[in-house]
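Once you've had a glance at the structure underneath, I'll fire off some questions.
A single protein chain has been removed from this complex, and every other one stays in its place.
Then we have chain A:
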Amino acid sequence: MEEEMHTDAKIRAETGTGSSPRGPGCSLRHFACEQNLLSRPDGSASFLQGVAEKSRERLIRNTCEAVVLGTLHPRTSITVVLQVVSDAGSLLACCLNAACMALVDAGVPMRALFCGVTCALDSDGTLMLDPTSKQEKEARAVLTFALDSVERKLLMSSTKGLYSDAELQQCLAAAQAASQHVFRFYRESLQRRYSKS
């Protein structure tokens, strides 16, 4: 039997309206509707906001499904819950790294580790790895990749903005090089953790 994966990304409201995360009742969305007249653009804009989360969840879920050895655990559901504590840019990459570490911590058998890397291209074509929120906003294009640890193959990609094929190859190569550092960090932190016990 296939395993089901649920990824819930609960994002805490940054306006500080309360400590309750945005649940299915959608407290933040309801708030927005009260402020503005119920004209369709605003309704669709907040609908699209929820849709963006669903899209991100699917990206993370499909990446996890590609590496987790589901056949070893039939009739099992693995739920990965990601709570954003602070967003200073490169959010999707951070979510992917957190998800991978959580799966390792849980002892879920995987065929490889994966990591997320974000590249930003500004108007002159300069490449920036791991951009801050400000750099992301000002960039011409922002590319997020998920790479596996065995052969640095591309597992997931999500891009924003316009860029050329050559720039894509450049970003991919830079991301593959950067992923070495991330995987080394994984290894070191796990070594540290298990050497203590």
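Please note the rule applied: a contact is a pair of C-beta atoms (placed from the backbone, for glycine too) under 8 Å apart; a residue touches a chain by one contact, two chains touch by 3 or more; residues count from 1.
The rule we apply is simple: contacts and distances are computed from a predicted model.
*Asks:* Can you match the unshown chain of the complex to its UniProt protein name from these: "RPC7L polymerase", "Large ribosomal subunit protein uL14m", "GTP cyclohydrolase 1" or "Exosome complex component RRP43"?
*Replies:* For the chain not displayed, UniProt's protein name is "Exosome complex component RRP43".
*Asks:* Out of A:Ile78, A:Cys94, A:Cys115 or A:Leu155, which is the one that touches the chain we can't see?
*Replies:* That would be A:Leu155, which touches the missing chain.
*Asks:* Counting contacts across the full complex, list the positions on chain A that touch the omitted chain.
*Replies:* Touching the chain left out of view, chain A contributes residues 39-41, 44-45, 48, 50-52, 54-55, 58-66, 143, 146-148, 151, 153-165, 168-169, 172-173.
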